[in-house]
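Of the protein chains in this complex, one is absent; all others appear in place.
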Amino acid sequence: MSAERSNTKVYLGVFAALAFLTALTVWASYLDLGKGRNIALALAIAFFKVSLIAAFFMHLKSEKRAVHALFYGAALLALLLFLLVLPDLGLP
Amino acid sequence: MTAAVHREESFIGKWIFSRDHKVIGLQYMFTSLVFLLIGFSLILLIRWQLAYPGRPIPFIGDLLPDSLAPGGIMMPDFYNSLGAMHGTIMIFLGIVPLGVGAFGNYFLPLQIGAKDMAFPTLNMSSYWVYFVGGVLMLSSFVLPGGAARAGWTSYVPLSVISSGQTTWLLAMTFLITSSLLGAINFIVTTLNLRAPGLTWSRLPLFVWAQFVTGLILLFAFPVLQAGAVLQLLDRVAQTSFYMPQGLIISGELSQRGGGGNALLWQHLFWFLAHPEVYVLLLPPMGIVAEILANGTRKPIFGYKEVAGSFCFIAVLSFMVWAHHMFVSGLKTSLSYLFMTTTMTISIPSIAILTCYLLSLRNASIRYTVPMLFTLAFLPMFGIGGLTGLPLGFTPTDVYLHDTYYVIGHFHYVVVTGTLIALFGGIYYWFPKMFGRSMNMFWGKVHFWGTIVLMNLIFFPMFIQGLAGVQRRLYDPTVQLHNLTVQPTNVLMSYASWGLLLFQVPFIVNFFWSIFKGARSEENPWQATTLEWACPSPPLPHVNFEKVPTVHRGPYEYSVPGREADFWPQNEEN
Partner (left out) sequence: MNDTRVLDTSTGIPNGKLGMWVFLASEVMLFGGFISSYVILRTGSPYFSIPPREMLGVPLATLNTFVLITSSVTMVLALDAVQKGSVKGLVRYLSATLFLAFCFLGIKAYEYHHKWLEGITLTSGLFGSFYYTLTALHALHVIGGIVFISYLLAMALKGRYDSREHARVEYAGLYWHFVDLVWVVLFPIFYLL
């Protein structure tokens, strides 16, 4: 019974974290930290939010290896595409 | 669990909209073979133009409309359409549906001892989406504007402004969707539906190949889909994802906003299209393993190394794509990177071929028709693979890119390699699918004619390429340096028409044997893998009378101390 109640608690806790991080990222975007740093900060916050959603809402945390491999594999490949094309077309 | 459920199945439910993987596999097989024949006919027309530029095409020339071939003489635009559609049809409508859709669907569940795929309804949808996409792709020939003509590679900006491309992009969406649905099925089925005792190290190499291929399709195709959507929008909505600033088309400055990058398409396209060639290659390599073990009566040499190489190739295949772009204006530091990864990917390919060759050592080979095709695959794939090396090496690729050398290279791998292996698979698995065997005399006729003529068509391409003959040339004789090798075009064209003739015994043999072939037993090749442990053809919807249990590896042939020279995977002792 207590495990079930703590489930709800976890979800609401993650909700609060996501709401906070959303507000944080909007607030931070109005600061001028230099283009590179703004981008890095926004991406870091987005990455953190993505991790929370995946780990807790999608229960990735408790999933088996095969599922982890699929998800991280895709993420890495997408990143590979981006990182290899960026030097060719992306940097002025 | 033991008896098949007998429900009243209408003809439509049993043969048209069936969820049984075997019916779907057969649907893929028949459809893909028809598309292969159509794709083949397109290039036979081109071969006339290449051998005799500007001369009216005999017989067929009179049947062609004036918009395509006035007076029977092929128009350049029609030539371009034939070329673009030949490549597109052969790859996406022919080889992949045959190797993956037909053989994968039919034999993956059987080889893992399963009743069906994990998602039978999804499986049925994947076939029908493929069918619609194929019909749409072919229909482009008769739609206003004609068929696509910017190469199967659809490079921008030409593909954005030329006719027929919108249909191509829409048809590709169907084909990509079909492949993705299939890939999901193959991956989940292999992970989840293996029979008791069937561990990863006991899987037949055919299953390894299909599983890895499913993963390649899953990760690679969506990127092409994204690229295709952007190209479609450039065509119909006047966006400029790929259209650079200040583009001049037919002497006039383009009114588009501009700002896009043409090379972006090449990156997105080849991100799929390179792994795609391993989709063309891996399932037939799996088929070769099956027939090789069976025909040599020995386990495959280096099972772990072959399976590992399949996986290594799949991973690396995502990191080599820009070797297609060495002369595109690609940043040179990236050229170094992609050249290195490309040279590296030859290692697992050579490892697989070496293991297969070593499997022949001390073997008592049974020279059956499937074995002939399988043995031929080995040196043919060797030639195909080795000729790829100068292409992956940037300095030599600068000369060879877009010459006939490239065409020779990939046709050796896909035609004398993949297609030959797929033919072998048809002869090998025909008895299981239809309960009858094909005629072996005509099989040998088919084999010898095919292998000799294929070499006569494709080998001279290396000579042409080294002489500097460019690909996609409507009239090769307009370039003076091509004239010395123009006679090879005549030889190649006659060889290609001869090749068509030698497919007739195959086509007749195939259909005749379905109805009148000699009846076959459950395991006519005395093989060890699970697909031979069920009736021929397997029971509708359940395949096996009893769920098999696996006790040993897939290639337990000639085990010392045993009387029979094969020990089926599911046999108790």
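Worth pointing out:
Going in written order, the chains are labelled A and B, and every chain counts its residues from 1.
One rule holds in what follows: contacts are C-beta pairs under 8 Å (C-beta built on N, C-alpha and C of every residue); 3 or more make two chains touch, one makes a residue touch a chain.
The shown structure was predicted, so the numbers you read here are calculated from the model rather than taken from an experiment.
For the options B:82, B:95, B:118 or B:353, the residue in contact with the chain missing from this view is B:118.
From the options B:57, B:102, B:129 or B:264, the residue with contact to the chain not on display is B:264.
Residue positions on chain A in contact with the hidden chain: 4, 7-8, 11-12, 14-15, 18-19, 22-23, 25-26, 29, 38-39, 42-43, 45-46, 49-50, 53-54, 56-58, 63-64, 66-67, 70-71, 73-75, 77-79, 81-82, 85-86, 89-92, in rising order. By the touch rule set out above, chain B reaches the unshown chain at residues 118-119, 180, 183-184, 187-188, 191-194, 198, 218-223, 225-227, 229-230, 233, 237-241, 245, 256-261, 264, 268, 271.
Simple rule for what comes next: only the chains that are shown with their structure count from here on.
The distance from the centre of chain A to the centre of chain B, each centre being the mean of the chain's C-alpha atoms, comes to 38 Å. Taken together, the chain A residues at the contact with chain B in this complex read 66, 73-74, 77, 80-81, 84-85, 87-89.
By the touch rule above, chain B contacts chain A in their complex via residues 191, 219, 223, 261, 263-264, 267, 271, 318-319, 322, 330-331, 333-334, 337.
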